[in-house]
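Note that this complex is displayed minus one protein chain, with the remaining chains in position.
And now, subunit A:
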Amino acid sequence: MHTKTIAQLIEGLRSKEFSSVELTRHYLQRIKERDGTYNSYITVTEEAALAQAEAADQRLAAGDDNPLCGIPIAHKDIFCTTGIRTSCGSKMLDNFIAPYDATIVENYQKAGAVMLGKTNMDEFAMGSSNETSYYGPVKNPWNTNCVPGGSSGGSAAAVAALLAPAATASDTGGSIRQPAALCNLTGLKPTYGRVSRWGMIAFASSLDQAGTLTRTAEDSAIMLNAMASFDAKDSTCVDEPLEDYTAKLGDSLQGLTIGIPEEYFGEGLNPQTAERVQAAIKVYESLGATTKSISLPHTHLAVPAYYVIAPAECSANLSRFDGVRYGHRCDDPKDLADLYKRSRGEGFGDEVKRRILVGTYALSAGYYDAYYNKAQQVRRLIKQDFVDAFNQVDVVLGPTSPSPAFEFGAKSDDPVAMYLEDIYTIATNLAGLPGLSIPCGMVDNKPVGLQLIGNYFAESKLLNVAHQFQLATDFHQQLAPETA
């Protein structure tokens, strides 16, 4: 059962090949037996999952036609779940149980999906290797000496190790797409505002976007159908008409123009990774698409701008974790200052502290114009680069990350090297565009990701461009060793 895609599982449930309870039990059993190796889950919600599966079976028996009814999924531990701990990968929230569900959690519940548990992640989604989690690092199912990418490393490892057919995730600078690339998955970050942020613990509010990690583009489309909604509880949510994201999956790529940004193939890109991406371009050409070299001239400014804006926003977003109302509180505070200093000092890990410090500095009197304002100006230029590009092309194509999965510890002492992991993905968040990563081959038995970037709210087209590639190739069908 576990090798099936969601599309296949839906068939299985409808044809009564297996029930949701059987399917759910099977995944729970696999998690129990295998997740000791990967550490992809922080919390497994066995009882609740089985109860939801039973309810789903009843709905199915009653003729429920919601595709996700009875399908087990995992949620990144950044999404609040009523009555179940939401840790955000941090000691700060090790004891935090929200009295509300994230809108996307609610959406999946309504669709009848079954929650298997909450997946591991970099602390407060800050990291590209899943090494900053309070709950320990997650291992890459393709090579357990390597990182799965981050920050949605737990979600990626769970899906790649076939411990969940799909998982929710979040992407602030590449946190869905980079782990998708490193774990041979399809990772979709929708347009900013397409999916509600309510109940998703904020890292950088203007960049955070929830999305999915699946094994195929078709599964992404099915997952997005349930996830996307307009939500009045999130002021930044956009009231765009919803569509059936599977509807365009059969469209031909004839006449499609793909833009290849020259800046995405420069120094820093692993030559073998570049070869796989070039080979993918050939596949697209064979499918009838036209490719066109384009320029995104401000690409080199994306990482520096991001590492001002994201920390600035996070420095304020994380101020609420003060030990006063919930979360970690130090023992026997002497006074107010002591309560703040020790609660935050003990509750946050190094990377979180580093970003809070950077953000606080960037917003300080006398530095605001030089950093925050300048970064916002750069952000507008980057956005304009894409607006110009989409006047000429339908999608933009490039590598997802500069190189395949690296070993634990390889970059953890060098924050800047770690930050460069997201060099190709960050601009998409700064511009608010939808981005997607799909498998496009292997380098040293490690997966390589191909990134596709679409225009605003062009998820349908983007998913079809990915789907057509997956119809023509079998990279995405390859499974991590010892998972079948």
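Definition applied: a contact is a pair of C-beta atoms (placed from the backbone, for glycine too) under 8 Å apart; a residue touches a chain by one contact, two chains touch by 3 or more; residues count from 1.
Operating definition for what follows: contacts and distances are computed from a predicted model.
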Record-based protein name (UniProt) of the chain missing from this complex, from "(2Fe-2S)-binding protein", "Sugar ABC transporter permease", "Aspartyl/glutamyl-tRNA(Asn/Gln) amidotransferase subunit B" or "ATP synthase subunit b": "Aspartyl/glutamyl-tRNA(Asn/Gln) amidotransferase subunit B"
Option from A:284, A:372, A:390 or A:469 whose C-beta touches the chain left out: A:372
Touch criterion as defined above, residue of A:360, A:384 or A:473 at the omitted chain: A:360
Option touching the unshown chain, where A:206, A:229, A:257 or A:483 are the choices: A:206
Residue of A:44, A:84 or A:102 in touch with the missing chain, whole complex considered: A:102
Of A:156, A:312, A:393 or A:448, the one touching the omitted chain in the full complex: A:312
Chain not shown, touching residues in subunit A: 79-80, 86, 88, 93, 96, 98-100, 102, 197-202, 204-206, 232-236, 312-313, 315-316, 318-322, 324-326, 336, 340, 360, 363-365, 368, 372
